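For this view, one protein chain was removed and the others were kept in their places.
Going by the order they are written in, the chains are A and B; count residues from 1 in each one.
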Amino acid sequence: MTSSSLLRSFIYLYLVLFFAYLFLPLVFMMAAAFNDSRFPTMLPWQGFTLRWFQELFADQLMGRAVWNSILIGLGVVALSVPIGLAGALVLYNLQSRARTLIYGIMVSPILTPGVIIGISTLIFWRQYFGVGGGLMLAVVAQTTFIAAFAMLLILARLQRFDRTLEEAALDLGASHTWTFWRITVPFLRPALLAAALMAFLQSFENYNTTLFVIGTETTMTLNIASRVRLGLTPAVNAIAVILIALTILGAIIYELMRRAEVRRRALAAEAAA
Amino acid sequence: MGQSVELDNVTMRFGDFVAVRNVSLKIGAGEFFSFLGPSGCGKTTILRLISGFMEPTEGAVRIGSKDMRGIGPNRRPTALIFQNLALFPLMKVWENIAFGLEARGVGKAQRRRRAEELLDLIALPGYADKAVSELSGGQRQRVAIARALAVEPAVLLLDEPLSALDLKLRQHMRSELRAIQRKTGVTFIYITHDQGEALTMSDRIGVMSQGEVLQIGQPADIYDAPQNAFVATFVGESNLFPGTISRIEGKEALIETAVGPMRGRNLHALPVGTPAIALVRPERMRVLDAGEAADNMLESAPQRFDFEGAFINVLLDGAGERETILHLTNDGRTQARLQAATLLRVGFDTDATMILPQGQTAHG
Partner (left out) sequence: MAELFRRTGPLIAWMALLTTLLWVAFMIVLPQVMMVDFSFRPSLPPSKIGGPEDVYTLKNYATLWANTIHRGIFFKTIWSSMLVTVLALAVCYPIAYHLAQVARGQAAALLIVALIVPFWVNEILRTFAWFLILSRNGIFNSALVGLGLIDRPIQFIDGNIGVMIGMVYAYILFMVFPLYNAMESLDRHQIEAARDLGASTWRIHWRVVIPHAKPGIAVGCIMTFMLSAGTIAVPRLLGGPRSRWFTEVIYSWFFDGGDWNQGAAYAFALLILCIVFILVMMRLFRVSLQDIAK
């Protein structure tokens, strides 16, 4: 065996190990949801059951937590997409030397640990507005950094925008506002949708920030965590199965949509040629 | 109907850089006016000043004798066809064309009707519901024109609209543009760095260099009586013979060049002793038969023959400032006859020889 083919087999071995490391824990976790064992584990296998799903669906606290997560997620989408759009517009048109500083401030929430965003939000709102922890504050705290992600997504697309399109619209007699809705926003639509989806998912899975600002309420993620800490049953695994299935479904739909789009473009290009 | 456009001492600065310097001119209503000049000379800047995307640093822009300062692009009676066309990629062809009407609140049925009329005008009937990405380059071009015409502008501004098209299509579109202009009576202000385009289409041409307008005139004037070496060399091909003026005879002058004296038209009434250049268009030179004479003559060895079909280009060695070039009409035997000769005698008339002050040429 030559040294390079030895190296190659090492690399393949490493790849296999890496992806095993990545996926096996998830597989174990999901398999345990169907194991008829009081403790969530795949081994020893005690027989197939769906009772953990039944337990999950019967759990009112969990129902409430999921509902809260959805509410917070929608709130975060409703706030962070417009904020992200506004921030992207401001940054895009900013040419002054202060741009770097302003950019730095606007992306700083991404580089700040989530717990600190939760803490500072909690202190600020309680101190000045008398608002305590709860759903509202969770929306505010999460929006702080999710809006920054949304802004970066939108800005990336905005930078590919052909500004002469705006000028052409103005030149044809459209007002600035009309041009914005009719030309700029439709161009940004994919980024806006992606930002909305991203915002919802980020909000849904957030733990570190939410823990500090949720008050006496709970969310699905917090609820899962507290179950793991106290009173663990395979019902948690049942949630995992559902969430991962949704994730994969989402990924497949996204991929199919992307392919359809690529095909549409190719067809259009072909027709033009 | 068209309106006039007047630039009154217009200067445009970007920081220290002067993109347009002291331009004054008046373009008549319904005129087809072209700005011709090399890349970066400020052509687009002038169009953007007229359409209102920029305000001049100094001077005034008037449309229909109304001062345009402070009036935004969406409130000027102009429509601009962008260098890259700027068709809206997410809209269908007819929506593109009707966009200006949509912005003015015209109802959908009427917009659609108007778009279809314009599609007929640009010879693209039945294309209303296609996507922009499905069109060819020339079709996009025409859609952009229709979109601009839909708002019934008094002045249509075109920024090198044909530069992306292939030669055949370009020639076709030239006549089409001219026809549309005649039909609509709109003032066309056309930008190009292609002299052929400017010469064939325009009523008048403004030749630009480095932010200044050097000469304004009808195509024939620009070509046959250029005001300086830059215009002469930028518009059309030319042979240059630098020298000094030695004698004046009425409207004619004699210039001593490296290849001998030449008699030409003293277009600027230059006095004796002035350094000047004699300029001759290649198609005005001919090969002399033995014993034949002409007002001006020179002798040189042919270096190369470039066959162009209708013409044969003969390149002569070391006679002018650069190599001297002749365009000869091809009569089927020309090349064979000339190739036999080792030395050619070339002649041209006084009438074909322009005497101009020395100055910058477009060759750099």
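Of note:
Methods note: a residue touches a chain if its C-beta (ideal position, glycine included) is under 8 Å from a C-beta of that chain, and two chains touch if they have at least 3 such contacts.
Here the structure is a predicted model, which is why all the values come from computation and not from measurement.
The shown chains contacted by the absent chain are A, with contact judged over the whole complex.
Taking the complete complex into account, A:T247 is the one of A:S9, A:Q46 or A:T247 that touches the chain left out. When the omitted chain is restored, the residue from A:P40, A:G75 or A:G173 that touches it is A:P40. When the omitted chain is restored, the residue from A:L61, A:I123, A:L193 or A:I253 that touches it is A:I123. Although one chain is not displayed, chain A still touches it through residues 7, 11, 14-15, 18-19, 21-23, 25-26, 28-29, 32, 39-44, 82-83, 85-87, 89-90, 93-96, 100, 103-117, 119-125, 127-128, 140, 143-144, 147-148, 152, 156, 163, 166, 175-177, 179-180, 184, 201, 204-205, 207-208, 211-212, 221, 224-225, 228-229, 236-237, 239-240, 243-244, 247-248, 250-251, 255.
Keep in mind that, in the parts below, only the chains that are shown with their structure count from here on.
In whole angstrom, the spacing between the mean C-alpha positions of chain A and chain B is 56. Residue ranges on chain B touching chain A, taken from their complex, read 51-53, 72-75, 78-80, 82, 84, 86-88, 90, 99-100, 102-104, 131, 133-136, 147-148, 150-151.
Taken in their complex, chain A has these residues touching chain B: 162, 164-165, 167-176, 178, 182-183, 186-187, 265, 268-269, 271-272.
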